[in-house]
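Below is the structure I would like to discuss, written out as structure tokens.
Note that this complex is displayed minus one protein chain, with the remaining chains in position.
Naming follows writing order (A and B), and every chain is counted from residue 1.
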Amino acid sequence: MENLIALLVAAPLLGAAVLLCGGRALDRAGHWLGTLLAAASFVVAVVLFADMLGKGAEERTLSQHLFSWLPVEGFQADVAFQLDQLSMTFVLLISGVGTLIHVYSIGYMEHDERRRRFFGYLNLFLAAMLLLVLADNYLLLYVGWEGVGLASYLLIGFWQHKPSAATAAKKAFLVNRVGDMGLSIAIMLMFTTFGTFAFGPVLEATGETSEGKLTAIGLMLLLAACGKSAQVPLQSWLGDAMEGPTPVSALIHAATMVTAGVYLIVRSGAIFNGAPEAQLVVTIVGAVTLLFGAIVGCAKDDIKKALAGSTMSQIGYMILAAGLGPIGYVFAIMHLVTHGFFKAGLFLGAGSVMHGMNDEVDMRKYGGLRKYMPVTFVTFGLGYLAIIGFPGLSGFFSKDKIIEAAFAKGGTEGWILGSVALLGAAITAYYMTRVMLLTFFGEKRWQPDAEGHAPHPHESPKTMTIPMIVLAFGSVFAGGFFGIGDRFLHWLEPVTGHKHGHSPLSAATVTGATVGVLLIGVALAYLQYGRGPVPVTAPRGSLLTRAARRDLLQDDFNHVVLVRGGEHLTRSLVYVDHTLVDGVVNGTAATMGGLSGRLRKLQNGYARSYAVSMFGGAAVLIAATLLMRAV
Amino acid sequence: MTQLAAYTTSTGEAFQFWILGTVAVIGALCTILMKKAVHSALCLAGTMIILAVFYLANGAYFLGVVQIVVYTGAIMMLFLFVVMLVGVTAADSLKETIKGQRWLALLCGLGFAVLLFAGIGNASVKEFNGLGKANAGGNVEGLAELIFTKYVFAFEITGALLITATVGAMVLTHRERTERAKTQRERSEERVREGKHLPPLPAPGVYARHNAVDIAGLLPDGTPSELTVNKTLRERGQIRDVSSEALDDLRALEQRSTDRLERPDLRATDSGRTEEASK
């Protein structure tokens, strides 16, 4: 059975190779080939999953050793896969959602002449992402990690004729590099500390390692996670990444790639368990991002950017949960899966709306679309209910558990984290309701596009709606399926471990509070956007709103601190170079020149002068000889 | 005290040493201080002869003779030949042209002297054997025995060295003729083509009051013509100039004749005539 694992990666990789190298001959059928191979990967995943379910909890881990990659003495890097429950969860999510989005893209990218290339990139992404979650060592994981970064770069900049897309791709790439540097440093630290970077030996050896080293590795891993998962302070690229085609936003920047950071932290759980300070930093990052993303989401009028803020915020929840340690790992992954469903659904819905509205993205120019796009409306609405945590739907189960776990951390920290999570839930309800109301309710505020075509909203083709419907099913039922009877907990527990926290509040209280803040958020949004007409151009807004529209000044911050700082650093380095380095160099040259100028006078070309030197030298030699004899 | 007696020499030798030694030092000083190379050479020859006397006094009879024959007789004469060749009357300026050279040279010389004196003073010269035993069979025979036994290879090599030096001197001074010498006819044709000095060059002293080779002949107007002097002397700058003297004499003579004949206009017509003649 384990021989099938390589097939998971090989199928989309083959697709990418064929589609990217194949040339125009594949233009007509390329998208079908790409979708077929993604689906093949999913089928293999399902087969493996079925096989895994048939075994006992302890025998479920499969591994496949393909070949020795770098067989150096003392440095063994293997291409080997490991499929356990955690990987399986990710594989199913990635290949499942990936296949759906391939199908959706067939419709969405129908009129794009570079569709074949797009599918090639999507397949490349799938292969890299599956490699990332299947790798059995950190080095191979790093290969996948860079692979998804590359695919993300290529797909964000897919419409590179738009300068904004090209810039956004570059920005994403650069910010990701910072995180990647963290991961590479973490891997180097692991190698020096443990002598290996395979998951098994590294995670087993954490018990005997000093806390300082674990903290260092943990913080570097967190930096990597921050870059890939758009967490504060490396969050700035995600909003701009929405310049890419919407399926890309749905697959990469909502459901799968951005959750790689969560995977990394949960996978390295043993390291973080041994480093409480690193864990604390993880929870702080999660909590800050949670609020940050939510606040940004409230102010954005661009539907995709609002959803991007939401993504950031939801991943903040996951990181927060992962930072809680064994109390939260399972819930982090559970929220990750449910979020994969509903956020992908929401993005696909947003794409569908844009498809019908001449690629308009400003929500203030939508309004009243529910009659024109019923399928989109229903699926988007179900995703909306799921994300705000409406009781009974997916988000309710997963988010509620995270809030509960945050309180269960105990002490002041627990209270603060729990309250932040609750506040986040309220804001989530507010901004998602705002998106919902602005898009599907109220009066029509449609504007003709730049070429003067008035929009004619219509329902999207079947290839687009069917994936949305499937994802809506997931949004509705996944949470209940996982949460009721702790199915997901039992599934993942052998890998991640689990510990029940003792919450100062009872489960019922937390649930009640969650539902309460949810209603407050919805009510506030309704009061603001549901009752009166919404202005087409955004009002000036308060200071916070304006800041949030500018992504809470993240780019200004980066500009002032990094760009200006870098410029100043460069200038001072240039100054140092000119004065100190050049000074030393020129000074040496000048000293040598001056000395030579003086020594040159000894070489005056007169034989008699040289004779004087010879006699003087001989005299000195004789004097030295006499002195030595006298001594 | 007995040992000390062995150190000393006879009073006669001491007397000779102090007198001749002083002369030798004076000769050496003159060698380096005389302006003319000839004087230097002569002083050096004197010093060498005194050294020959010292060799004899020290029992080196053969060397003493060789010193006089080879050094003073041959080498110093060679020096004098070269001095003659280069210019016997040319006096060197003793003014120093390189900054600090003289002081450095004096410092070096003094330093050397002091060091050598110190070295000799420190050296343990306790044994003083005299050459009585070594010279018993005759000084020349003793030397010959050493040269042809112990030092025979060195002797042969010095022979080779002398031959090499001779050949080297010939090679150095020999000038290869790179083109055919011009015939008399070619040279006369060349002279005609150049249009200068068709006749042979004037002899020195033709119009002059002297007939020495180094005094330029005077032209009709009393100015000296350098063409009349040998080219070698001209190049060395060894022309004696008596023209101004001659002109003054001429002027005085004319003045006297004018006074006597009471012809006031003679000088003007005379000078006019000389101008014509010079044309």
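FYI, contacts are C-beta pairs under 8 Å (C-beta built on N, C-alpha and C of every residue); 3 or more make two chains touch, one makes a residue touch a chain.
By definition in this document, contacts and distances are computed from a predicted model.
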item: Omitted chain (choose from "Sarcosine oxidase, delta subunit family", "NADH-quinone oxidoreductase subunit K", "Homoserine O-succinyltransferase" or "Sulfate/thiosulfate import ATP-binding protein CysA") - UniProt protein name; value: "NADH-quinone oxidoreductase subunit K"
item: Chains in view touching the one left out; value: A, B
item: Residues of chain A (touch criterion as defined above) contacting the omitted chain; value: 600, 603-608, 611-612, 615
item: Hidden partner interface residues of chain B, rising order; value: 7-9, 11, 13-14, 17-18, 21, 24-25, 28-29, 31-32, 37, 40-41, 44, 47-48, 51, 54-55, 58-60, 62-63, 66-67, 70-71, 74-75, 78-79, 82-83, 85-86, 92, 94, 96-98, 101-102, 104-106, 108-110, 112-113, 116-117, 120, 125, 127-135, 139, 142-143, 146-147, 150-151, 154-155, 158, 161-162, 164-166, 168-170, 172-173, 175, 235
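Quick note on the criterion: only the chains that are shown with their structure count from here on.
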item: Residue ranges of chain B in contact with chain A within the complex; value: 98, 101, 104-105, 108, 111-112, 115-116, 118-119, 122
item: Of all residues in chain A, those that touch chain B in their complex; value: 604, 606, 608-609, 612, 615-616, 618-619, 622-623, 626, 629-630
